[in-house]
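A single protein chain has been omitted; all remaining protein chains appear in their positions.
Labels A, B and C are assigned to the chains in the order they are written; within every chain, residues are numbered from 1.
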Amino acid sequence: MSADLDPPSDGPWAQAWKRLRRNAMAIAGLVVVSVMALAATFAGTVAPFDPRISESWETSLPPGARHLDLVNEFVVTAGQAPRERDVPPWLHDGLGDGHDHACELDVVAEEVKQLRVTMDGAKVTKIQGDGARTLAKVELGPEDHLRVKDAGTRIEAKALEPGMALPEGVPAKTGRWVLFAEWVRIAPDAKRTVRVAYGYGTVSAVTVAGAAHAGEMRIRAEHVRDLRVDGARKEHVHVLGTDLNGYDVLSRIIFGARISLLVGLVATLVSLSIGVLYGAVSGYAGGRTDVLMMRAVDVLYAMPYIFLVIVLLTVFDRNLIVLFVALGLVQWLTPARVVRGQILSIKRREFVDAAVTLGTTPWRILVRHLIPNTMGVVVVFTTLTIPAVILEESFLSFIGLTVKFGGEPIDSWGALVDSGRNALGVNGERWWMLVFPGAAMSLTLFSMNFLGDGLRDALDPRQKGRG
Amino acid sequence: MGRYVLRRLLWTPLVLLVLVTLTFALIKAAPGNPFAMDRVVSEEIRAQLEARYGLDKPAIVQFGQYLGRVVTDFDFGPSMKFKDRTVNDIIANGIGPTMLLGACAVILAVAIGLTAGTIGAVRQNSVFDHASMSAATFGMSVPNFVTGPVLVLVFALSWKALPVSGFDPSFSLLPALGIAALHVAWRVTERIRVGPAGFSWGREFACLWLGLLLAAVTSVVTLLARSPTLILPAVTLALPFASRIARLMRAGMLEVIGQDYVRTARAKGLSETTVVVRHALKGGILPVVSYLGPAITGVLTGSLVVEKIFAIPGIGREFVEAALSRDYMLVLGIVVLDGLLLVLFNLAVDVVYGFLDPRIRYE
Amino acid sequence: MSSNGPLLDLRGLRTHFRTDRGPVRSVDGVDLSVAPGESVGVVGESGSGKSVTMLSVMRLLPSPPAMHQGQALWKGEDVFGWGARRLRSFRGREVAMIFQDPMTSLNPYLKIGVQLTEAVQLHLGLDHAKARDRAAEMLRRVGIPVPESRLDDYPHQYSGGMRQRVMIAMALSCEPQLLIADEPTTALDVTIQAQILELIDAQRRASGTGLVLITHSLGVVAGMCDRVVVMYAGRVVEEGRTEDLFGDPRMPYTVGLLRSVPRLDVVTERLVPVPGTPPDPQRLPSGCPFRVRCPWAEARCAETRPELRDVAAPGAAPHRIACHVDITKAAPREPASGGAA
Partner (left out) sequence: MRFRAFAYALTLLSAFAATAAAEDEGKKPEGAPPADPAGFDFSTLFEPGDGWRSTRQIFVWNNETEPETLDPAVMTGVTEHQLALALFEGLASHHPETLEPIPGAAWKWDVSADGTVYTFHLRKDARWSNGDPLTAEDFRWSWERALREPNCQYKEMFFPIRGAEAFVEANEKDWSTVGVAVTSPHTLTVTLHTPCAYFLELCAFETLMPVHRRTLEQFGQLWTRPENIVVNGPFALDVWKPRDRIEMVPNAKWWNRGIVRLERMVIRAIDDQSTSYNEYLSGGVDWIRSIAAGKVTDAQQQADYYVQPYLGTYFFRFNTTEPPFDDPKVRKAFNQAIDKRVICETVLKAGQVPATGIVSPGIHGFPEFKGPGYDPVKARALLAEAGFPEGKGFPKVDVLYNTSESHKQVCEKLVEMWKTNLGVTVTLRNCEWKVYLEETRKLSYSIQRAGWIGDYADPATFLDMWCTGRGNNNTGWSSAAYDDLLARSTKETDPAKRYALLAEAEKLLCTDEFPFMPIYFYVNQGMLRPEVRGWHENIRDLHPFQYLFLAGPTKASAAAAGSGK
């Protein structure tokens, strides 16, 4: 279909859309932005992990690291004595049989003993105990057993020292291992569903149904009384790795998109609303009012606005609203100028004269006739201001002025990128913590810029290529 | 033009007054006290402190006294955080590094941006064009607190070619080099037959442009040899602006190159260089010139980050800390200073614009 | 290169533009020649390829997207074979061009003096002072009062007509052998149009310069040109001495064109526009591109595209048309609405 065959009755928007559709980069940009926006909106369902739940031993996993999970449902009941024979065989075997299991757990109060053994490959490298730092040697009494979290493995009482071979039963895989040799009391009256996640041959996470996280409830093998096979084995993959806290990078990016895009969008809308209205009034009023209003804009232009934002953010409680206002307040000047220019040229057109002749009130003319005609500029400005605001926000994150999102601090892309650059090792270790959030941000900004350029060309073909 | 400049200058105090009032009101409204510490000092001690800095008086009196001191003595008061220093002192210490860094960055950005943009426009759709424009779009969307550490990683930690941080500038050779660069540029532009030996804008323009480029290149070379600490920060700060300028320049040039008058120039039998340098450049550079105003603001903002990452003793690093520690006087002082700089630079940009575009008339 | 041969000789010139939606054949095989001192009018509707033809000769079209085929011989040398240096000495010095819109054709950022002197200095090797004198002289010749002081003005300080005079002065300042004027008056007020045309005519006669006048107005051509070339859809469809062509148009399109202009010498009841719209250069109809609008069209018109053929009486100056039909013999398919031609 070619342009000259299109019905001439097409409105300017339809024509603009047609022109836009021919601009491959702009369309690609539109797609990327839409995908990001959708992902951000439905972050809860899209994100593979909860960005605020982490497993401490899953820190700094590289992209694609598998989180070999067996998600098992346990029902914890009180009062039953632990019976060794009730330990389900899959727990003895370390890794499961490819299925999810549910079982009943009995928990008894016992004295907490803490001993932490770090193993590298098949060597014990570090033993820590009882709050103190590294112990060269730990003597265990005859009644003590070193119970490794992947239950069933048991080290008979004897002195442990770094460099000793791994006890039998612990799968000899390479990598740093932390075997927890302790047990923890769980409230005896507690009866709840506990989910146990397995990874690297050890229990890696224990969560209690309903609660966010109960990673610290360590469940001994003999506490498991009954077991029900309950669904299939799940395998989680940290596609983009995990960060220093063990949070899934992909999920953090998806949730971060919420903040960044929301800040970008709302702050832009705030600034454009102010700018358009101000510019329109100024341009339409003309004369002395116009001169005065534009002088005010000139004065504000001279303000080191980022400083005002910083001051605003330190002055008021740092929440999103303040950020919106602060960023919006400083971004409205350019749209105001541009819209005024537009209004100046439009208001001489015949249809305005016609409206005036009909006795329409100036306000109505402004709202019904003039402002709608500046929407092209506004749309373009929106797509170009959003990236600017997102960058601005990331900059604020960098200098420590992060914002809260509904009481819970969720990191924006800027904050993610900043923590990424802090985590970056000398030889580029942990690059994924910087590269992926950075890429998400750049890609979005990239796309918005292309979309903005495309929109400008589409809405105003004469201006092609500007900026 | 002179009158216009004068009038704009007369406006400056008003702008600054608005700025100071606004900042003062804001920072006074802020909760928190400059003398709050994590260990509580007794009321008496705190009262003594507040009396020392005049904080016991009503805000309006404080403001009046502040303005009075600033206007009559050009005294911006004592810093509340740095007990041994006055705001004047801190600003005097920090302004040099910030300005030097900013100047280097702007020169680099303009040199890189204009060159890449012009070549991109003249060789539209070439490999260079696509590569440089992709790089530019990328450069615009990566925050400089990422580029900085990555550059450090590559050049300072892996390659060990440049220092990680610090500020050790060497000024000795720079003015001489600048003059030399302009001289060379003057000679070179004589060689490219832009046309008559006499007065024509194309040549001045080409000269200025080339001069800037040469000055930038020579500066970088000198800095490399004499004070390598500046290179990474200057490049970090320059990159987003270089990207923006390259895009603006390319777009501006493309628009101008499509103009009838460029066709006219070609039809006259002028060489392609002359057409570009004399006829197209002046029009094509206008968007870049009008961008320079916001760019100066951006450089000031960017220096907050770059100074922190590279531990440069500049004024930007002071500001954030001053705001966080409620050092009222220091915040006000820096805001005034930056406001003044912005006003002056914006004026300079407007003047240059008027100079380039004869159709603009300042009344 | 002989002084007797034509100054400019186009042989089968084709200029196609590459676009995303396929090539656009703006100029599709033009044969045209201009003798020294001769004045030729090129006439046609918008989009018929007149301007593109001339811009191709000057090689002013950016390539790509413009692709050239065929030959454009300047004194026997093919313009398309030249290097940049030869091309520069050709442009401005040997052939000068006046463009349609004087408002945009002058560089707004440069003073008039600079724009006038640069070509003179380049091509004639004059020094700055002499070039300035010459520029002032040229301005005076095109009728600008107090030219010395106006040299330091910028284009926006000139009115539209004045700017076109400057363009003419600029074009003629290096005494070219051929002047190409591309619709020099369309952007001007009607009152000024005649003055400018007169000026061009007078100036070129005074210096013996050849002229190619591109216009869509047959009226303009009638007064100024020795010969007329009519173009349609990128081709020459009729060509002949002015009085032959006006007196005895043989191509249906020319007939249509002539009917659409008011004439002082013939009483016409009403003006008849050429029916239909100009064809899309990307999707030309088969055969003769004009056949869909042509009242004389026959079956064969759809089969082959007519070549130029001479229809002049033996011995007379050539009068060539590209048409299968001899309209002097055939009747229009349906009665021409405007009565007999």
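Keep this in mind: a residue touches a chain if its C-beta (ideal position, glycine included) is under 8 Å from a C-beta of that chain, and two chains touch if they have at least 3 such contacts.
Note that this is a predicted model, so its numbers are computed, not measured.
Among the chains on display, the ones the left-out chain touches in the entire complex are A, B. Residue in contact with the omitted chain (choice from B:L9, B:A25, B:V41 or B:I179): B:V41.
Per the touch definition above, the residue from A:T242, A:S282, A:T314 or A:S394 contacting the chain not shown is A:T314. Within the whole complex, the absent chain has one touching residue among B:V20, B:V70 or B:V152, and that is B:V152. Where chain B meets the chain that is not shown, the touching residues are 30-42, 44-45, 48-49, 51-52, 78, 81-86, 90, 93-94, 149, 152, 156-157, 160, 163-168, 308-314, 317-318, 324-326.
The set of chain A residues touching the chain not shown comprises 52, 56, 59-60, 109, 112, 114, 116, 131-133, 184-188, 208, 211-217, 244-245, 314, 317-318, 400, 402, 404, 407-409, 419, 421-426, 429.
To be clear about the criterion, only the chains that are shown with their structure count from here on.
Closest to the protein's overall CA centre, chain by chain, comes B. For the pair chain B and chain C, the distance between C-alpha centroids works out to 52 Å.
In chain C, no residue touches two or more other chains. Counting partners per residue, chain A has no residue that reaches two or more other chains.
The part of chain B that touches chain C in the complex is made up of residues 193, 195-198, 200-202, 259-272, 274, 278-279, 282-283, 356-359.
Listed in rising order, the residues of chain A touching chain B in the complex are 298-299, 301-308, 310-312, 314-315, 387, 391, 394-395, 398-400, 414, 417-418, 420-421, 424, 426-428, 434, 438, 441-442, 444-446, 449-450, 464-467. In the complex of the two chains, the chain B residues touching chain A come out as 11, 14-15, 18-19, 22-23, 26-27, 29-32, 137-138, 140-143, 145-146, 149-150, 153, 157-158, 247-248, 250-252, 254-255, 287, 293, 297, 300-301, 304-305, 308, 319-320, 323-324, 331, 334-335, 338-339, 342-343, 346.
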